[in-house]
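Removed: one protein chain of the complex. Kept in place: all other protein chains.
Lettered A and B in written order, each chain numbered from 1.
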Amino acid sequence: MTRGRRLAAAVGLVLLVGGLAWTAFGLPAFGHYHHRYGAVAARESLPLRRAENAVNTTAFDYRGFDTIGEEFILFVSVVSVVVLLRELGDEADHPPHRERPGATQQHSTLTRWVGSALMGPLAVIGADVVTHGQLSPGGGFQGGIILGVAVALSFVAGQYLILRRLRAIATWMDMLDAVGAGGFVMIGIAGLISVGPFLDNVLPYGHSGLLTGGIIPLANLSVGIEVAGAVLVVLAELLDQRLLSGPA
Amino acid sequence: MNVFPYLVAVWLLGVGLYGVITSHNYIHLILCLTVMQAGTYVLLLSIGYVHGARAPIFSGIPASARVVDPVVQALTLTDVVVEATVVALLLALVIQVDKRYGSIDPDEISRMRR
Partner (left out) sequence: MNDLLALILVLVAVSGTVAVLVREPARQAIVVGILGLLLALLFFAVQAPDVALSEFVVGAGAVPLMLTLALGKLRAQRLAADQLSARHAAAEPPGTWPGSAPNPEGP
């Protein structure tokens, strides 16, 4: 970087940080801000939707449209990763490397045992976090990542072959991602069809326990499926490239 | 100090931006972007905080108890997961750049392209 550019960057940075810090002093004092919308959203989540987790209710019901937008950012990023990495076509440049014969003996026995043992419990925990989204901290996003990581643990456990077989049915994983993304929109359209706004909460709210909150458990489920599918697709693409390139 | 969290958020943003500007390695640049994102999360959640209030989960506390703002938490939690996926996209881009240009140094690549 030339000296002129460096000077300009420094001046710009100082101005930006200084200006932001100056505006920070104009914000309401930490801990004393009165949120009117937030207070209403929090207060009405239990009586109105019978769902205890106000954050999840806000994300999937009151601000469900924002969440659809965020979910589609996720979907588009995953599609872009697939487009970028599948086009690498290593085979075109030089002879393809076969998978190293010793690929499954790379890790110590302890790592493989612990990795294999943890896959099941992690998957159960992930499913639990997704389905209890409206009752305790959790929901579709967190549980989906846990589920995706549970399957990706097979990589740590040295079970490359499992992931290769999963990768062979690539359409299955892509479909998972798409089903999740489309599911949320379907739920919204259900609200549209039943003579109401998009994403209106049309199912009965229930009293207490698991089936409360109307469409919120379904939205959690569809987002959980989508995020898990996204994690699996991204890891499969990165892993595929790693196996194709040979020893590293 | 009652604006300290906001200053920490601004500091993280500034330091991350400095890292992005003076980076010599695209992966280092992506991780500096992560630091900038952390700054925005700190800012959002600090705005939502209320002194002496509890988490907005109503299992066991009455629905009229004082809780912190759930709206900014909803925004931040979807944001955290989505930004992780955007990091994946950026990593895929870096892999492609390395394949085509043989280097992941921003300055070297801009010199090559000229």
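What we mean here is this: a residue touches a chain if its C-beta (ideal position, glycine included) is under 8 Å from a C-beta of that chain, and two chains touch if they have at least 3 such contacts.
Computed from a predicted structure; not experimentally measured.
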item	value
Residue numbers in chain B that touch the chain omitted from display	1-2, 4-5, 8, 11-12, 15-16, 18-19, 24-25, 27-28, 31-32, 34-35, 38-39, 41-42, 45-46, 48-49, 53-57, 67-68, 73, 76-77, 80-81, 84, 87-88, 91-92, 94-95, 98-99, 102, 104
Interface with the undisplayed chain - residues on chain A	30-31, 53, 55-56, 94, 129, 137-139, 141-142, 145-146, 148-149, 152, 155, 231, 234-235, 238-239, 241-242, 245-248
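One rule holds for everything that comes next: only the chains that are shown with their structure count from here on.
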item	value
Whole-Å separation of chain centres (CA-atom averages), chain A against chain B	15
Touching residues (chain side chain B, partner chain A) in the complex	2-7, 9-11, 13-14, 17-18, 21-22, 46-51, 55-59, 63-64, 67-75, 77-82, 84-86, 88-89, 91-93, 95-96, 99, 107
Residues of chain A defined as touching chain B within the complex	1, 9, 13, 16-17, 20-21, 24-25, 27, 29-33, 35, 37-39, 41-43, 45-47, 52-59, 63, 66-67, 70-71, 73-74, 77-78, 80-81, 84-85, 88, 135-137, 139, 141-142, 144-145, 227, 230, 234, 237-238, 241
